[in-house]
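Notes follow once the structure below has been shown.
Heads up, one of the protein chains got dropped from this complex, but the rest are sitting where they should.
And now, subunit A:
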Amino acid sequence: MTATIENPNYAYPARSAGRRGPNLEKAGWIFMRASGVVLVVLIFGHLAFNLLWTPGGIHAVDFGFVGGKLAQPFWQWWDVLMLWLAILHGSNGMRTIVNDYVHKPTIRTVALWAIGIAAAVLIILGTLITFTFNPCPEGADLSLLPSFCAEL
């Protein structure tokens, strides 16, 4: 036995008839897939490097280790790209879920604004920190800093 869907693209048109302007829902749909593919590489690399390939794994994650990474442009760009894509992907996914389950207009508006504001705050905060970060803050305990700070 087989089940046949007649005109699969016709019963539920991707866009209501008469809509004008750029198709933002379609752009979001494509973004979820494009960002997802890139995030697999960025997140798996992040987890493997920090938790598996660095001796000590989670125990080795401290200011010296992360400061040493964020002093390098390679990891700055890796982390900033991961931040933007993960926050935008996750926030757009949460938007879909709120639209699915929250039917009261006021609560829905509040929830969508909360998601948007949280996304903007975290992206701005994270980006500023990554590019203004000082791995060797003045007057700090040298034993807590990346080893290259001793040579300054």
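By definition in this document, a contact is a pair of C-beta atoms (placed from the backbone, for glycine too) under 8 Å apart; a residue touches a chain by one contact, two chains touch by 3 or more; residues count from 1.
Note that contacts and distances are computed from a predicted model.
From the set "Succinate dehydrogenase subunit C", "Phosphonate ABC transporter, permease protein PhnE", "Acetolactate synthase small subunit" or "Rhodocoxin", the protein name that UniProt assigns to the chain left out of the figure is "Succinate dehydrogenase subunit C". For subunit A, the residues in touch with the chain missing from this view are 1-8, 10, 33, 36-37, 39-40, 43-44, 47, 51-52, 56-64, 66-67, 70, 83, 86-87, 90-91, 93-94, 97, 118, 122, 125-126, 129, 132-133, 137, 140-141, 144-145.
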